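All protein chains of the complex are present and in place, except for one that has been dropped.
Naming follows writing order (A, B and C), and every chain is counted from residue 1.
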Amino acid sequence: MITEHKGARHPGLVQLITPDGERVSHPEYDPWVQDVGDDQLVGLYTDMVIVRRIDTEATALQRQGELALWPPLLGQEAAQVGSARVVRTEDFIFSSYRENGVAWCRGVELPDIIRMWRGNAASGWDPYTVNMAAPQIIIGAQTLHATGYAMGIQFDGADTAAITYFGDGATSQGDVNEALVFAASFQVPVVFFCQNNHWAISEPVALQAHTRIADRAPGFGIPSMQVDGNDVLAVMAATRIAMDRARRGGGPTFIEAVTYRMGPHTTADDPTRYRDPNELEDWAAKDPLKRVKALLERKGLLTDQLLDEVEGKANDVARQLRKACVEMPDPAPSDVFRHVYSTPNTWLDRQEEHYSRYLASLGDPAAANQAEGATR
Amino acid sequence: MITEHKGARHPGLVQLITPDGERVSHPEYDPWVQDVGDDQLVGLYTDMVIVRRIDTEATALQRQGELALWPPLLGQEAAQVGSARVVRTEDFIFSSYRENGVAWCRGVELPDIIRMWRGNAASGWDPYTVNMAAPQIIIGAQTLHATGYAMGIQFDGADTAAITYFGDGATSQGDVNEALVFAASFQVPVVFFCQNNHWAISEPVALQAHTRIADRAPGFGIPSMQVDGNDVLAVMAATRIAMDRARRGGGPTFIEAVTYRMGPHTTADDPTRYRDPNELEDWAAKDPLKRVKALLERKGLLTDQLLDEVEGKANDVARQLRKACVEMPDPAPSDVFRHVYSTPNTWLDRQEEHYSRYLASLGDPAAANQAEGATR
Amino acid sequence: MTTMTFGAAINAGLRKSLENDPKVVLMGEDIGTLGGVFRITDGLQKDFGKHRVIDTPLAESGIMGTAVGLAYRGYRPVVEIQFDGFIYPAFDQIVCQVAKMHYRTRGAVTLPITIRVPFGGGIGSPEHHSESPEAYFTHTSGLRVVSVSNPQDAYTMVQQAISCNDPVLFFEPKRRYHDKGEVDLGIDPASAPDMGSAAVATPGTDVTLVTYGPLVKTARDAALAAADDGISIEVIDLRSLSPVDYSTVEASVRKTGRLVITHEAGQSGGVGAEVAASITERCFHYLESAPVRVTGFDIPYPYSKLEMHHLPDLDRILDGVDRALNRPNSLSGLEG
Partner (left out) sequence: MTTMTFGAAINAGLRKSLENDPKVVLMGEDIGTLGGVFRITDGLQKDFGKHRVIDTPLAESGIMGTAVGLAYRGYRPVVEIQFDGFIYPAFDQIVCQVAKMHYRTRGAVTLPITIRVPFGGGIGSPEHHSESPEAYFTHTSGLRVVSVSNPQDAYTMVQQAISCNDPVLFFEPKRRYHDKGEVDLGIDPASAPDMGSAAVATPGTDVTLVTYGPLVKTARDAALAAADDGISIEVIDLRSLSPVDYSTVEASVRKTGRLVITHEAGQSGGVGAEVAASITERCFHYLESAPVRVTGFDIPYPYSKLEMHHLPDLDRILDGVDRALNRPNSLSGLEG
């Protein structure tokens, strides 16, 4: 027999809360969450409830024609809240399109969360006000941006880090693998946070990865961890370990958070065409929200008062979201020409001038004014 | 301490012949070369001498202005000859630009080896006559072609395999990593043969890979081997193991052949600008040709007659190569329009007609004839 | 004749190709079990199996590169790019490999690859889902580029593209997928008009209106509307964008003396620029006015609340027609 290097040994999935809400100890990960007291636990629970409520409300808004599209994160609340809550303000986040839970934790304003999904903008917020980049739709592209940003952190000698979110499907893209190469070569402070939610639209994770996703990074010289992505504490611990290493100059880390997309890919998707309903049921039993709720219950913290309070908060957020959505003003026609360049552009200025004349010729008074005024 | 998956354990570099020419035994690899008797050893030696002679001659031809460019393989003879000699006729090879030793073993005609380097064609040979694709200049692109070809082998139920050659630098490209993903997902009969010659033009391998290159593939679920690429027997054994596994439906394998580019990147390169001469010296001591020669000597096979014979053969090849080069007819101007499409194309036909009229207007009689005749 | 949607017509054409040639394989993201995000490949994996209709990993360069390898082995891959905006990761493999392999190997290797691209806007999608990248490919020698505008052409031309020995970019106007039309499923693609030829979609005498893909319907509607004003527009559906069938366009412009070109892609360097330049070269003395381009603006495709401003519509096209006819129009009085 030929002894060959066939794959990596791994310590297995890290879990700190069982699906039944039992807190299990893990000597290596426990220290990283030992400061998480009852208040913080309640805070995490509250965040997760709100994030799920935002998701439900946005889905409803889409069904009612108020949003053009929405990518539900149902089932991924622990992965997003657990990680985002330990990213510091000065750190920078590069995410994909599904990280609305991360955006919430980051303090993104409610209208900004839905702006692009309503079709009112190509992205929702100013990245520099929340240190979170515009959501990325091109699968995997943002992992390189995070790596480049982390190169900048390194050049600046800053003690912050970048973290990038991407899916299991994204791991097949060249860009993600090139990001691992650059991150490893330059040993920059970046954390690769992969939410393995088991699906890339209709494609199961097995089509993208022949082995554990967490095994990928060590082949590039990047340490990795595989954590239960539905366990908010495990996610927190892993993210802290990784961010801490990055900030201390220890280079990149890869985290695979094993979770499950319980809803459709987007509101335009119909998972009944490709998904075994039993699989969904299995994962419903591991629901991240149920789990932290059970933990709170075991700890005697799940009072009616708390439940009411949290529900009230979530409903408030939902109401604000809905209001922000339906009241969002439409963009002006001339916005179509804005921000293509930061410097004047003769070609585009001419097109804008012609178009405003055209609108004026249709008898649109607003446009007529514009046609006479300045073009920029 | 956090136990994490930091990298893969590996059995280390496989070697069957020491730099001094001692045959060392290796229980797992030996069986794969036990059929290699004295004759075959002499054959391998002969190939390596010829391949080096082709290289020297082509370099001289370039210096004399007969070739536009040449990418020397000096130092990589064992990696190329050892692997190519165990690829069967029915298997298919997808290489980069430096595998002229592979082309030689494949039976590519001498003029075809230099055709593109003289500027007389974009590639040298008909891939289907030797089952070796046109050399690839875009770094890494051919690894996907090999993987796709292997998908075809699988669909056909054939018991052949594809093998692709690429460099250490190429491992940074997205395409190579995507090839690993596809090969692993579909478990197709393809062998990834990486010649780690320590340099990508002026960039050392450490810039491309933070860990052993052989560690990369297991993270994709692909078994890998690291062999001494200057040891022709070790290379043969590893390639046989991999090709055999592929043919038997065992899926892809990755081989890192650790070797050294002793010459410049191409004849246009000046390695003194970036390379420590001591490093070159170290590797000269591990020269693949010296090594097999020393082995032959230990076996008492290195007679003066053999040396003369091999030198004679190599000189013959060199003479033929030179003759083929200087006598190669120039292409016709109208060749510029050939083979862009396999079907007629009105745009291009018009451009050809106009150009032949133009040439005719300059008073070129050949062109004038053409302008009057058919355009295709 | 059968009434069917545009999407169903492509599905039927793909099915025919899969039936007729065992070397035809379909590849793409989500094209198997799901039948594609637009359901164009619906049911095909079920009927032809996983080796004929292949769900691939999520990597466009990987899909294109393995398609090259399959073609090297004698297969005829039909690649689906999920949305126009996701073709760019495959750009290198398309431009350097797919387009050049035949030239590189002096004809020894043909790559009969069809690249299906749902393209264009008008469906209210977010960024990267509404692009018109066709000009990148018409500027790439070695490729053929076609775009279909109606179910019958979709059915016939997809089969012609698949049986063509050259690589073909096949642009499908996604906002027309649900449009219905009559399709003759019994048609023999080999005897139908070649995909390289343009078609006169609406005959006319006063002005030539050239377009392709999603705007053919809009252009024909414009011709109908103009007829009420006594203006006779000849609408030409280019069908083939590379090469353009200039003989058909030339014949029309020699008759009308006026040319308008409309497409969704941005103006600068778009297909319209090439058509305007080539027709001016070929018909200079027949032209009574400068060729007019009515196109998308030179902007990234806008968010959906603004896309109707970007996309040429019936009124903007008619304004362009007025310009070509030197009738009063939105730019009247502006010099140049």
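Structure notes:
Going forward, contacts are C-beta pairs under 8 Å (C-beta built on N, C-alpha and C of every residue); 3 or more make two chains touch, one makes a residue touch a chain.
Predicted model, so just to flag it, every value in this text is computed and none were measured.
The residue touching the chain not shown here, chosen from B:Gln40, B:Gln64 or B:Ser202, is B:Ser202. Touching the missing chain, out of A:Gly152, A:Gly249 or A:Gly312, is residue A:Gly152. Set against the missing chain, the residues C:Arg39, C:His128 or C:Lys180 yield one that touches it, C:His128. Considering the whole complex, the residue from B:Phe192, B:Phe220 or B:Phe337 that touches the absent chain is B:Phe337. Remark: the omitted chain is touched by one listed residue; of C:Glu29, C:Glu80, C:Glu172 or C:Glu274 this is C:Glu274.
Residues 61, 85, 88-89, 91-92, 95-96, 99-100, 103-104, 127-128, 135-136, 138-139, 141-142, 242-243, 250, 265-266, 268-274, 276-278, 280-284, 287, 289-293, 297-300, 336 are the ones on subunit C that touch the missing chain.
Touching residues on subunit B toward the chain that is not drawn are 68-69, 97, 116-122, 137-139, 169-170, 172-175, 200-203, 207-208, 268-269, 273-274, 330-331, 333, 335-337, 340, 347-348, 351-352, 354-355, 357-358, 360-362. Remark: the residues of subunit A touching the chain excluded from display are 92, 94, 121-123, 126-128, 133-134, 138, 141, 143-156, 162, 174-175, 178-179, 181-182, 185, 338-343, 345-348.
As a convention for this text, only the chains that are shown with their structure count from here on.
Relative to subunit A, the most remote chain by averaged C-alpha coordinates is B.
Taking each chain's centre as the mean of its C-alpha atoms, subunit A lies 35 Å from subunit C.
Centre-to-centre separation between subunit B and subunit C, using Cα means, comes to 40 Å. The centroid of the Cα atoms in subunit A and the matching centroid in subunit B are 44 Å apart. Annotation for subunit A: residues 172-175, 207-208 touch two or more other chains. Contact with two or more other chains is made by residues 56-57, 59, 61-62, 89 of subunit C.
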